[in-house]
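In this view, the complex is presented without one of its protein chains, the others remaining in place.
Which chain is which? They are A and B, in the order written, and residues in each are numbered from 1.
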Amino acid sequence: MRYLPHSDTERADMLAVIGAASAEALFSAVPKSALLDKPVDLPKHSPEFLVEAHMRNLASKNRAGADGPFFVGAGAYRHHVPASVDHLIQRSEWLTAYTPYQPEVSQGTLQMLFEFQTQVAHLTGMEVANASMYDGSTATAEAVLMARRLTRKDKIILSGGLHPHYRDVVRTNLANSPNLICLPASPEGQGDILDRIDDDTAAIVIQTPDFFGHLRDVKKAADAIHAKGGLLIVVVTEVVSLGLIESPGALGADIVVCEGQSIGNALNFGGPYVGLMATKKEFIRQMPGRLCGETVDADGNRGFVLTLSTREQHIRREKATSNICTNSGLCALAFSIHMGLLGEAGLTRLARLNHARAVRLSKALRAVPGVELLNKSFFNEMTIRLPVPAAPIIELLAKADILAGVPVSRLIPDDPAVENLIVLAVTELTTDMDIDMLGECLHAALNGDAA
Amino acid sequence: MSMNNQGRPTGTGISGYASTSGSSLLPNEPLLFEIGDTEHSGVDLPDATITGEFLGGFERKTPLDLAGLTEPEAMRHYVRLSRLNYSIDSGMYPLGSCTMKHNPRLNEKMARLPGFADIHPLQPVSTVQGALELMNELAHWLMTLTNTAAICLTPKAGAHGEMAGMMTIRAAQEAKGQAHRNIVLVPESAHGTNPATAAFLGYTVKPIPARADGTVDAAAVKAALGPDVAAIMLTNPNTCGLFEPQVIEIAKAVHDAGAYFYCDGANFNAIMGVVRPGDLGIDAMHINLHKTFSTPHGGGGPGAGPVVLSEALAPFAPVPFVRKGDGPLTLVEHSTDTHLGRITAFNGQMGMYVRALTYMLSHGSDGLAQAAKDAVLNANYIKARLSHVYSAPFGEGPCMHEALFDDHFLDGTGITTLDLAKAMIDEGFHPMTMYFPLVVHGAMLIEPTESEPKQTLDHFCDVMLELATDAKAGNAERFTAAPTRAPRRRLDETRAARQPKLTWERPQSLPQAAE
Partner (left out) sequence: MTVKYTEDHEYIRVDGATGTVGITNYAQDQLGDIVFVELPKVGQKLKKGDEAAVVESVKAASEIYAPVSGTVTAINDALTGEPGLINTSPDADGWIYKLSLDNPGELDSLLDAAAYTKHTA
């Protein structure tokens, strides 16, 4: 077995030192009835090339993003990741390091996290950020709980523009609390949340660009909730937008959570991703997740440590702010390297390029008879209404090797109001030819011609 | 007040002792913001012409103030930083309960195949049949290894799996009209996530004391069970590195009392392929793919924590999951009957599924069992070699995959477990897990895993024995001043916590680059 270093001779020598008759003798505490006397019914060990062949066969049954026109977004985006990012994160010292609980031998990870926290704070316009969360959806649920702790109020209102999966995750976490109000989907981008705020409201959650691609008015939401003593949570699922759109922090957000996948991380069929969470300084003691802070060592040299860890489960146990005990370290590293390569100049250009692609898409879509574009505003994603149910059209186009976006009915089933809607996204990787092909094939599909 | 016995020295020890940090091979690396500026960029992108027509008046007006680096600068920065880290590839991590085993590179290569890495969670199911097949195959392996009926793959980490498992238990109790059951039993030796999870779900935690031998007393569990108990959360093998000998009896008593058995699977590495937890009577158990199945720790994540479920809990598994029928595989994405809703967006940690399955296929059923046996062998070898000097609180019997010591052998030396751990750094080893489990004074929990060759174990034991000898000889300064040969000396954690500085702030003297 290529990963197990002992020879049988060494095993025997070690058993002799231990004074055990056999390897089985070390399992003497296990009840006899539960100890297996033969391997479980699964394949035996396999050489590297056979394992690789098996995995390649599975991978070949999937249609990869690069295989043809691709307009799928809805919370995960297909961006270009520079080659150096993946090279760097595969270095042993990053890939195979443990959580930096021993700061003297973990300064690389710790300094990177400090830089990451700073990048996230600047990007979102907030004062502080944590060392990352599992993903955007779980970060949203954590933000909601944090707002409840901070305000000592209970009511949470989720905008109809929030990603439906995020809404579901909050709902599961809050165990369908009667004080959780989930507004119905708002595909036209209509303001739906502000007149629901009352004195009992702990927080409202809005997303911008929202699930349907509309840009939402963060300032107006902040003013409305602050007037009632609650907090504004802003969700951003496409962080590239922050290169072009005003930061939520500058507009009055109290907690900002993002899905950071777009920067540095591949689509990966949904994970692993990296959740970003940023807030105001005054709220840090109620913020979940790991935090890295600057300090000095015994020689007075600058160094970094995980800090304020008394908020966490390994100290507070049942009184912890959250049961989380990991962050998304390597994905945060990929994010931080990619963001470091972009810098302000690069991110700004990337965001402008994405938006320009989207403008191009919007024109192509409007030119298709029967297609109605619902967005007056957008960043790189938009929603269209077809004259017919959307899901079969998406399947039809997939057969022509065009992944034409996400039918909203996949996330919000059994709702006639969204049955004909498609959410489509572009990125810097989308070409004019992709967009033209989509337009033509959508036209053909709606007119009954097999594309 | 409640005294938490985790309190321990956090100062910087003795300063002025010779230090090698900042040597020519380990240069101090400035921060990204001190090297880069807002004009540099390592990415070539065309500058697109845009108007504000579709931006709704929300264009950014505040500067981003994000530092950029060109590619050569970035390579230097991140390679230099990386060299300040310890890693499995550079040395042994004897971290108890963390299972720092070798991370095969085939796993990494497979996870990067475009057919896995470049697929979107919401593209048509007809275009990702290979991904669903992979999820199904991983599920089959994990359910077979545990002899369980169902699985929820999506939890993002162990603690998240724990939450998913406990949520299904709560749902199952509610479905039986037993929603009033509001107590969860948790042994004192449990990992901190267990009580945190139970409390998060609104349960009252009732601690179960450990017996003198470090295991849980079935009689104490029986005495604590009652009509208000929803579940027990038991780690097996437990955090003292011991297999719970009465686990079957405990499971039966728990079921007889109408409660469920949540097993913390953090230590599954000790028994994979040797014992199937389903045969012990568990109802739910999370499996840390980043421990047992070799997905990389990555400096603190991402992890993955699939949770296996018994027949009784299967109907409550959270969505999404793969369903196999006669035709193509389908993905059940919406909760229609008793199933719980989502615990995360999309489909969980696909990148980790690929790595874990690659690892399992490499080992096979025979190799996994051998790995577990070697992990146990290695821990017992360390225990045998050290226990004439290091005090073992729970006697001479065999341990499972980790050896537990306490600090009694340091009595009178003025040296603490922490000092000893820091001295290990100077000898080239990452410290072991310290002060956990809480039930043992000055605990040192050593888990070598199956990945360590005998030569490494021997060297490790030689170093540990030499350190103990030196400690007893009264050479305290070597320990209290340690480490002196790492990139940093001990760090001032008090200062970090009293005046938290969590982001870089531009020094007054350094003007911002022209916008």
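Basically, a contact is a pair of C-beta atoms (placed from the backbone, for glycine too) under 8 Å apart; a residue touches a chain by one contact, two chains touch by 3 or more.
Note that this is a predicted model, so its numbers are computed, not measured.
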Residues from chain A at the interface with the omitted partner, ascending: 285, 309-310, 315-316, 319
Where the unshown chain meets chain B, residue by residue: 1-4, 6-11, 493-494, 497-498
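Definition applied: only the chains that are shown with their structure count from here on.
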Where chain A and chain B are represented by their mean Cα positions, the distance between them in whole Å: 20
